[in-house]
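To keep things clear, I will list the structure first and then write my remarks on it.
Presenting chain A:
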Amino acid sequence: MSSTTVESGAAGHGAEPRGKRAEDGQATYLIAVAEALWEEMERDERVIMLGEDIGAYGGAFKVTEGFLERFGPDRVMDTPIAEETIVGFAVGAAMEGWRPIAEFQYSDFMTSGFDEITTVLSRYHYRSGVRTPVVLRAPSGGGVRASNFHSVNPEPWFAYAGGIKIMCPAFPSDAKGLLKSAIRDDNPTLFLEHKALYRRIKEQVSDDPEALIPISSAAVKRAGDDVTIVTYGAMVHKALEAAETLSGQGVSVEVVDLRTVYPIDEETVLRSIEKTSRALVLYESFRFLGIGSEVASVIAEKAFEHLDAPVMRLAPPNHPVPFSPPLEDAFLPQVADIEAAVDRLSAW
Partner candidate 1 sequence: MTDRLPGWLLAPAGLIDYDVANEAMHALARRRLAGEIPDTVIVVQHPPVFTAGRRATEDELLWDEGTVRARGGAVRRIDRGGSFTFHGPGQLVVYPILGLGGRPDAAAHLRRLEEVAIRTCADIGVTVGRRADVQTGVWVGDDKICAIGVRLLQARVTLHGMALNCDTDLAWFEGIVACGLPDHGVTSLTRELGRDVSVGEVVPTAIHHLSEVFELMLAEAPEDVVGPFVGAAVA
Partner candidate 2 sequence: MTSIQMPQLGETIVEGTILKWLKSEGDLVKADEPLFEISTDKVDTEVPSPVAGTVTKLLVAEGDTVPVGTAVMEIDDGSGAGGNGSATPAAPAAPTPQTAPAAAPPAQPSPVPSQPAPTPTQTSQAAPTPPQEPAPSPQQASLPDRGPRSNILSPIVRKLARDSGIDLATVAGSGEGGRITKSDVLAAAAAGTPPSSTTTVTPLPSATPAAGAVMVAPSMPAGEGEQAEPMSHVRKAIAAHMLASTQQTARAWTMVEVNVEHLVRLREDTKEKFQANYGVKLTYLPMVTRATVDALHEFPLVNSRLDGENIITPRFVNMGIAVSYDAGLIVPVVKGVDGMNTVGIARAIADLAARARAHQLQPDEVQGATFTITNPGPYGSLLSVPIINQPNAGILSLDGIQKRPVVVEEDAIAVRHMVYISMSWDHRLIDGELATRFLARVKQNLERWDFAEDLGL
């Protein structure tokens, strides 16, 4: 299969995602994702997309609006409600040289294809030596009153598979750069888009189709000296809000956004702990066995000599995401909870 590169922004096509940016050129998280998909689809015609309602409907969240018209039904496929088949198809296509991007309408439904993901996709290259460059992508996370069928953070399940790289960006620019890297990566990847951030976050995003963010690179989103919050996804924004309030109280908080949750960029995390000596690991996946458990262990193991206080975690309990709004608010870590945790940590 040869790859042909098509100039991005094919003349005259008004459905191009970039056209949906705000007047000042800022893109929402959702538009940034769409731009990445569009640019990569244009760059490499081996890239194909499949999922429920992504074609004619333009996607449950309208991420893929206009894609069917631009790229045609052979490259933008509507599937039945059959997650196992979606993954299986993607694996098969990848074996044949395609670079499939399989969308799950909600990350919660990924578990219908659990076996295909963990037993097949994650291990196929190990077993056979054949690469399977599949990108799985899904809207994930809670805080939008979508209850326990539409709010899960599935990353711990699939990190456990061991053969899939998993990304959970918090910012539009990170989302675009990381998704492009995922699509170009020859490994199976899982790209989780936090649905609470789709339309709530906007920022300047690169126009350069070659602007990539490396997988497994964390970023310091706010520099500080007293306490480090290691986090990812929607929690990054809550952490930043808490940090702003706390700085008014004389506590200087550094926020490290993991961006990729498997494999983790340990070096950036440890360097931050060496500076502050106090770590709060904040994560939306459940407390027990969520991503933060691993981060906390790594910090305790590798930054022991630099710690001035125990490594603390803040995460929801292992419990279905509640539907009732006050219950869901109590379930998820809120800005006030983060502030209280940082207070406890700095007073230790």
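We adopt the following convention: a contact is a pair of C-beta atoms (placed from the backbone, for glycine too) under 8 Å apart; a residue touches a chain by one contact, two chains touch by 3 or more; residues count from 1.
Inclusion criterion for the candidates: all candidates are chains of the complex that A comes from, given by their letters.
Just so we're clear, the structure is a prediction, and the values are computed from it rather than from any experiment.
Undergrad: Taking the stated C-beta criterion, I'd like to know which one of 1 or 2 contacts chain A in the complex.
TA: None of the others touch chain A; the one that does is 2.
Undergrad: Which bits of chain A are touching candidate 2 when the two form their complex?
TA: Touching candidate 2 from chain A are residues 250, 277, 287, 304-310, 312-317, 319, 322, 326-327, 329-331, 333-334, 336-337, 339-341, 343-344, 346-348.
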